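Have a look at the structure below, then the notes.
Of the protein chains in this complex, all but one are displayed in their positions.
By letter and in written order, the chains are A and B; residue numbering begins at 1 in each of them.
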Amino acid sequence: MNRMPLLIFGVFLTFAAAWLGLVAYPYLTLGRLQPVTDESSGDVSPPPLSGLAVAGQKIYAANGCVSCHSQQVRPAYLTSDIAKKLGPRRTVARDYLRDQPAFTGSLRIGQDLANYGLRAPALSDIHRHLYDAQAVVPGSIMPSYRFLYTMRKISGQPSNEALTGLSGPHAPAPGFEVVPSEDADGLAAYLLSLKRDYALPEAPQEITE
Amino acid sequence: MTASAQPPIPEKVDASLRLPVLIFFGWAACWLVLGTFLCAVAGLKLVWPGFLDGPAFLTYGRIAPAAVNALVYGWASSAGFGIVLWLLARLGRTPLSYAVLPVAAAIFWNLGVFLGVLAILAGYSRSVFLLEFPGFVSAILFVAYLFIAVWGIFLFHRRAPGSVFVSAWYLLAALLWFPWLYFTGNALLVWGHPVSGSAQAPIASWFASGIISLWLAPVALAGAFYLIPQILGRRLVSYNLSLLGFWSFALFAAWTGMAQLIGGPVPAWMVSTGVVASILLFIPVLVTSINLLGSMRGSFGALNWSPSLLFTVAGAGSFLLVYIEGALLALPGVNAVFNFSDVLLGQGALVLFGFVSMSFFGAIYYIVPRLTGQAWPCDCLIRWHFWLFTIAVGVGFLCLTFGGIAQGFALSDPGVEFASSVAFATPFRFMGALCAIALLVGSKCFAGLFFRSVLSIFEPSAKPSAPGVIV
Partner (left out) sequence: MSTPNSQQPPEEGFRESQRASQADVTELHAAPEREHVSLWLIVLIMGLMFFGGMFLWANSGGFQSDIYNTDKISWSGAGAGGPAAAPDPMVVGKRVFTQNCAVCHQASGLGVAGQFPPLVGSEWPLSVGWHGDNHLVEIVLNGLQGVVTVKGQPYNNAMAPWGTVLKDDQIAAVLTYVRNEWGNKAPPIPKEFVAKIREQTKGRTDPWTQKELQAIGRELVGEAVAAPAPETPAPAPAAKPGA
């Protein structure tokens, strides 16, 4: 095969085939998906995110949470994701409509978060977990995100937003409190917004509860 | 090339390539050390989450992508550029002209990678695998790449008449695929207004698998196809097998990314295509391995005296193993259990450190003495380098794979808590972290060797360390 044009043509063709199938096709079909409005109830699926949650999404991206946490629920005929209560149904492309970028993830070093908002504890628990996960869950390998929080001296009354019940090596000394920054509030709001339980035409519920 | 009447073309070619290729390799060696250092830190953090936590730039979620990007775009791509230019020039017997522009491209590329790694650590990661660099960085990288690619294609275009060797096919393919891949990935996922989130999963998977299979793998294979026959002085097993291997690889390799998304948010046909492509990729892998490793028949003794052959053969063996594992992991039943587990980490380590890195080491160990005119200063460091890497990659791969298997079973058992999967995987991750430290030491051996060899050019009494002929 000694002629450059033949080689280039073949190289171009093979790549173009995959490009058409794996890039152009999703761009034209999946990329043009719109939210679905339920006529009876008026609900929009997937629901729009609050401004705080959008800011939290950026924090999620900046700190590489996707390096450990996936956000995919695989179907019941294939895996036990749904049996393990990761979600009421599998995730489909439209579920990531509001995400920029889509945090599908490829590793479960940490739990899958696709439907974290459905099983999330109270906001204060989420903050405690983010602040020092190893103090809350023994054996957890989640790093501490205390750089998203501010430790400061209590002036007068403890603040309403101060974290309570902190233990472990990073708990505040007496007279000090830990307060979430805007980034921490946003991240918590984003985590609470992670719910993919609404029905979609292409994704029927797989468990009815 | 000891025929008397012919002009010393290899020397002229090598002289024209000396500056750009050595600069590429020099940066690559630095990135290898930095990248393996970050890898070791990340590995230790997986086992001891309290290790070096505190400041934002040291959190695992920033160190891990920084490590991967430093290794893929810093070490592997930079070394790859040097190998591409040298191989195309050597195969075509054309010297490189206007070398200052590839030199500038080398500096800009690596400055871009430096800025990108800093940006990731500073919290500006775009959070898409292998597209974490911010938009302005990838724009710099793309422009720098264009200079290198144009020079490479120019070298191919001005080649001496004669048949085109296999390596040149792979190199040309890589040079043409990478910009298309990189531009598409960035245009749709990073620059300006990225595409809607619903379309991102397949495009991101396509890109990530493309960087490995359509950019780094062809360059590594090109090196292997050149070095094994060249060092042994014999033909490859079969020209037809080379042809078959190349075209079937080109056909199937781009589709394999979808096998990572089995059960994921992509239409069923894309997943099935990825599965079929991953399994059919076994064809070119088998054919190429027969071609490369079969060419070694009867000459395994040559591994004793040729470091480049040693590394290249290790790389070729890893190639076979990586893609066999890829085919196995693409089977839906297997994927259902082991997707998302450390098995993928092990596979990534084998690809990057086993296949790509070892193949590139083989090429670099061959090329550098021909550019500097000096033999490698210290044999024992080469052995240290080889054995550290081989053992680290082997043990690390096995540990992460076994840990991943245990983790995978725990993850897919509805009766087992998530915390158990972490507990199963942790001791294997510890071994993996130790292997990453071994890789760091091996990388330092390599970097030390490289810079000693390069600096020896400038020594006034440039004595060849052994009465040898380096041609």
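Convention: contacts are C-beta pairs under 8 Å (C-beta built on N, C-alpha and C of every residue); 3 or more make two chains touch, one makes a residue touch a chain.
Keep in mind that this is a model prediction, so the values were computed, not measured.
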| item | value |
| --- | --- |
| Contact partner of the left-out chain, one of B:Ala15, B:Ala139, B:Val276 or B:Ala419 | B:Val276 |
| Missing-chain contacts mapped onto chain A | 25, 29-30, 38-41, 75, 77, 90, 92, 199-205, 208 |
| For chain B, the residues touching the chain missing from this view | 1-2, 10, 91, 93, 162-163, 165-167, 226, 229-241, 244, 265-269, 271-273, 275-276, 279-280, 282-283, 286-287, 290, 298-299, 301-302, 304-309, 332, 366, 369, 375-376, 379-380, 382, 466-471 |
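Assume only the chains that are shown with their structure count from here on.
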| item | value |
| --- | --- |
| For chain A paired with chain B, centre-to-centre distance based on mean C-alpha positions, whole Å | 30 |
| In the complex, chain A residues that touch chain B | 1-2, 4, 7-8, 10-12, 14-15, 17-19, 21-23, 25-27, 29-33, 60-68, 70, 72, 74-75, 78-81, 83-84, 90-109, 111-112, 133-134, 137, 139-148 |
| Interfacial residue positions of chain B with respect to chain A in the complex | 45-47, 49-50, 53-56, 59-62, 64-65, 120, 123-129, 132, 156-157, 163-164, 169, 172-173, 176-177, 180, 184, 188-189, 194-206, 214, 243, 247, 250-251, 254-255, 257-258, 260-267, 270, 273, 332, 336-337, 339-342, 344-345, 411-414, 418-419, 421-423, 425-426 |
